[in-house]
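Notes follow the structure.
Rest of the complex left out; these chains stay put.
Each chain carries a letter (A and B) given by its place in the written order, and its residues are counted from 1.
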């Protein structure tokens, strides 16, 4: 029965969609990482979500928290690099908020994402405008929260978040990186879109796509 | 892309298998996670562990053995390893005197090692970390990721490994590692890029008459691109920055390390060493130890890096101490 909320089936569907969209954009992400990093972001993300999908498909779940906890653990032990611990932490912190829940509506998901984002920030110490995934995740979480306050549906909230994530992602282009590998480039990092902000946008897109109107 | 490999997904795994088969007297593979362990697991010493992305061979896997590392945790090519690797490796080689993680300063390495350290600490296993950040090509700042760890790492692993082999305490070993890091500076350059197997094409493109100064070891672009210059001019550029940073002064005794990025012939590295030796002599800086060769590489990249370490008597003694690993060996 579809009530527009994120239940276990849709959570698993989300993981599948993330895997697919990351796969499709594997070369694109790696190319972005070539310009200001070390040409592995797409490869890392694709390896991680392939394993995460394998994992969640092979398990039975009673709550959505457990789904995302398995995603978190898998990312942590298969992605590596900077993105592995960061996305691992994002899903781990979010899953703790969703633990025991059969489904999530917009306010709950907004809270979970906020927890996830805080985990990323406290681990990576990146601030806004440091040219990282935080620049895409922060406006997205804020959009979720204000949509929740306005009483919008989960799908509507995710659509607004996605739009903000896209803007945040594009806003990284002129930035000079101060965190992550791109920071070694100094001024030369300006003019390139951040790969991690881009993968964050893609993850939000997968959440959005996984939910019916 | 042309490489001597079978499948891009299996590059790291098959290379580790080859390493283990070639050196069964020195190293073995961990049964469950990707880690190279010293075969003789000595108990009465601090376990020294390092790790990082693959593609820099012989570092770190080739430095496992007597007098250097107890374990190395290789990630995918140019990708930091995951916490379970460092955690399991530490459990496997810790003899009771604790574990030192030698970590190169990259966001990914820092976070993954930190998580492993947290897990160990949670189990009451004494663990310390030292972050190596010797790359003067990168501006240092509290507000950024700071300087990368490059050539200094090799020297730290040798010297600190020798100290641990003597039976020093975790605290002593850690202090020494910090002292090495405080006295070492490096800078590198590339004549060509390199190709991550899974990416299939060069990380960056350099024109036929261009070079990249201030390159890192992940094939990431450097700070400045310019027309190629002579070895002497390149040495002057790199060494000036290195010397002025610490700064190294007339009368200092140093270890001079000319490192190849993987694709540059040894004969050229000796030309670089020849020029470096002249350069330092003019400044009154005395080379009392040296290392020339491919030790911390970036796949098939052509280029080199220069590392200077200001030596004290203890460091000299520990540098000279016997070492027996696949990649570095003397005194036994």
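Here is the rule we go by: a contact is a pair of C-beta atoms (placed from the backbone, for glycine too) under 8 Å apart; a residue touches a chain by one contact, two chains touch by 3 or more.
All values reported here derive from a predicted model rather than from experimental measurement.
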item	value
Composition by chain label (entire complex, not just displayed copies)	A x2, B x2
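Note that in this section only the chains that are shown with their structure count from here on.
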item	value
Contact footprint of subunit B on subunit A as seen in their complex	30, 34-40, 43-44, 47, 76-86, 123-124, 177-181, 183-186, 188
Complex interface listing, subunit B residues touching subunit A	53, 75-84, 106-108, 111-112, 115, 137-139, 143-145, 148, 196, 198-199, 203-204, 216, 218-221, 223
